[in-house]
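First comes the structure, then the notes that go with it.
Only one protein chain is missing from this complex, and each of the others stays in its spot.
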Amino acid sequence: MEYSELLRPLPWTTPTILCLVILALPFVSFLLMAAAPDSSRRLMSWVSSAFILIAACISVYLLLSVWAQPASHTRFDWFSIASMPQITAGILLDINAALMLVVVNVISFLVHVYSTAYMKDDAGYKKYFAFLGLFTFSMLGIVLADNLLIIFVFWELVGLSSYLLISHWYQKDSASKAAKKAFIVNRVGDAGFLIGLAILWVQFNTLDIEALKVLMSQSTLAGGEWTTTLGYVLNADWLTVAGIGLFLGAMGKSAQFPLQVWLPDAMEGPTPVSALIHAATMVAAGVFLMARVFVLLDIDALTFVATIGAITAFMGAIAALTQHDIKKVLAYSTISQLGYMLMGIGVGAYDAALFHLFTHAFFKACLFLAAGSVIYALHEFEHDTGIKFDAQDMRNMGGLRKKLPFTFMAYGVSALALIGIPFFSGFLSKDALLSGAYAWADVMSGGGFSIYYLIPDLGFLTVILTALYMFRQLLLVFFGEFRIAAQHPGHSLTEVKEVPLVMKAVLTVLGIMSLGLIWSINPLDHSHSWFLGALKAPTILTPGFDIDWQPRLIELTLANHIKVTVISMTMIVIGALTGWFLYKPGSAYTKGYFQRKNTVNKLQALSYNNWHLDEAYKLIIEKPVLWIANGLSAFEKRVIDKAIDGFAVINVIIAHLIGWIDRMVVDGFVNFSVFFAGRIGVMTKSLQGGRVQSYILIAVFGIVIMIFWIIW
Amino acid sequence: MVEVMFYFFCGVAVLSALVVLFSKNILYAAFSLVATFMAVAGIYVIAGAEFVAITQIMVYVGGIVVLLIFGVMLTNKISGKAMITESRNKFSAAVVMTSLSALLIYAIFQMNFTALQGQAWIDNNNYKPTENLTNINQLGIGLMSDYILPFEIAAVLLLVALIGAATIAGYKERSDGH
């Protein structure tokens, strides 16, 4: 097919124009907040919340209108380079983009509303809301763009706005460091993303997703060579490399092993921002990107994705076990859940992965905002009583269920959803994911036992751990005695006040969204979910892909469903019981918890420090880089500088030599000619010394010559 | 006899002229100049120009040389010492003048004056004067006839020179009263 046909401009339609409106609204909000005077910041924050609300409403409308409809696609020529095909831009609104729009806008709206209360006394209020708008705008750009190049642009914008928001309290050294870390770690992933884009560009000369799909399906893989219909030939390995490259981008943004280190540190930002990052915008971008390019991945790339996802899920869950910071626990749990999602993508459970993305978006937002409420309440408590303590440290909490019943409710519901208890949304999506993973292992190992089973096994293990760390947090925060108050007699729990109404309202909405009934008529069976009904995994178009692979997956997923549910239920029970016995009020752990150090033994240190990844990076990247840099600097000082100095010295010597030659030869010649001319001048001058007799002498001499000439 | 007289006068003229040239004393030079003029006057006589010879003696010896001596007196502080003049350009002047005189003498010898002389001799012989006139008579007639205009101009010239010399050298009252 010709490029002109593939990349022909597509007209604007009502849905795509509405998409443009949705895209514009947060940006306008950003500009408004940036331009608004500081005195009107309260009003303006509500205006920008209203903007996002409008965007959310339009997204819901769009979701309903594109339901079970073909995708709306608008495309226009952007620019062209030499004889290359046109670079196009446009908006691609398919079902998962529409769903993503709803998630992003709704959660962004809720975060906006929540922030009006949470951030009300913050000095950077205006800046904060402006960047929220920018963040939402960038994320919507990723969702709507039809071109990987534009996605990349918005991808970087997301990186930028996350940087700006994480470093909101930039006066704090840790906050600016965390922002830097997030930014730099993301760059590592982006490098991979760029490599993926470069390979696709070289092979297909376009980055338009729809065109790529067509071209990819027409390309062939034979004899170790990957050939496109246009005659471009690459080694077959590059197909896998392209997929892994794109996944590297997702690894950065979605905090996958080994790039997950930035996410826990990003907790330095305000809690609503954490909610936004974890639920709707930043980390979801990676998963969404993988869903967009899902059909362009080959089996090796998919296996790689699944492996990384499973490892991340397990590592995140382990790290979450021993954290003492209420937000850190949630951060590691996010890493773990993102691992699940990407494992889902990798095992071909595309629909389950997206489903988990959406359910997770709501319950994780709810968890974060509830945690934010706890922190908010404790800040108020700290303020009222004058006791100095860390409002985010779980060692200072306990028994808050009595004073913050509403927050407890919201937190409980979303925590249960995260654990995957039936009747909650997490159960459905996680069940679908694990079924898919299990089916994938079956398919890949071809009936027998193989190493592929490690992937679903890691998933199941993570279920236990999830239940364990969530129960731990729930018990430590909301049950038992209020430890900080118990240490300071005279202050009682009664002084902890419930959060403002606005925050409660937000928590309510999110809590409701965490219930299973919202997502499926039969809350025990994910296959009855309206959501999964709409989301069907697209057929993978990569050349050389086994056509039977996907149907067999679906078949086996359905067949394994009951088995997987039973296993995961068992796992949850194991985890929950372990948690209960370890952390129940009055247990040995809770009694000594207030005085507990960060870590007590090596194993805990491993978990608490997130598998020592930071130290590992320090050891294997920072140290060698520094060592090389120091070496190079020393080399430069000793060798290059010396060489340059020597060169300079030689130059000076040569210059002196040339100067000498100049003085002696060139100047000498000039001086001599001047001297010569001077002497001639003096000689001729003496003839005209004003002595008339000399003139006469010369005249006579002339006469002599004349006579001589005449008579001869 | 006439030839001896001629060469004698020639020798006196040249030698006294050389004294003028080589003498450092101005007065010696002036007096040897008198000798030169006298010798030249003698040569005029030999050449048959008696009037010119007399005029030469009167004007030169009696006038110009006296004038020159007065000039020497007026331009030197009289202090009993001889009045000395320095020479310069000696070498180059000697070279140029020697070569010039050699050239001139060479050229004179190269010229054939005999033919000219012969023609003049014929003309002179063909001329038959009606009256026997002396040299002075001839000059007087000539000055009053053919050469009347140059004669008058010469008179005016002398007058102008007289007035001019007096004006130039004359004592001038300074404007500041000295």
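The letters A and B name the chains in turn, as written, and every chain counts its residues from 1.
As a working rule, a contact is a pair of C-beta atoms (placed from the backbone, for glycine too) under 8 Å apart; a residue touches a chain by one contact, two chains touch by 3 or more.
Throughout what follows, contacts and distances are computed from a predicted model.
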Chain not displayed: protein name in its UniProt record ("Urea ABC transporter ATP-binding protein UrtD", "NADH-quinone oxidoreductase subunit K", "CO2 hydration protein" or "Simple sugar transport system permease protein"): "NADH-quinone oxidoreductase subunit K"
Missing-chain contacts mapped onto chain A: 685, 688-693, 696-697, 700
Where the unshown chain meets chain B, residue by residue: 2-3, 6, 10, 13-14, 17-18, 20-21, 26, 29-30, 33, 36-37, 40, 43-44, 46-49, 51-52, 55-56, 59-60, 63-64, 67-68, 70-72, 74-76, 85-90, 93-94, 96-98, 100-101, 104-105, 108-109, 111, 113, 116-117, 120-121, 123-124, 127, 129, 135, 138-139, 142-143, 147, 150, 154, 157-158, 160-162, 164-169
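Note that in this section only the chains that are shown with their structure count from here on.
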Of chain A, residues touching chain B in the complex: 693-694, 697, 700-701, 703-704, 707-708, 711
Contacting residues of chain B [partner chain A, same complex]: 88-89, 92-93, 96-97, 99-100, 103-104, 106-107, 110
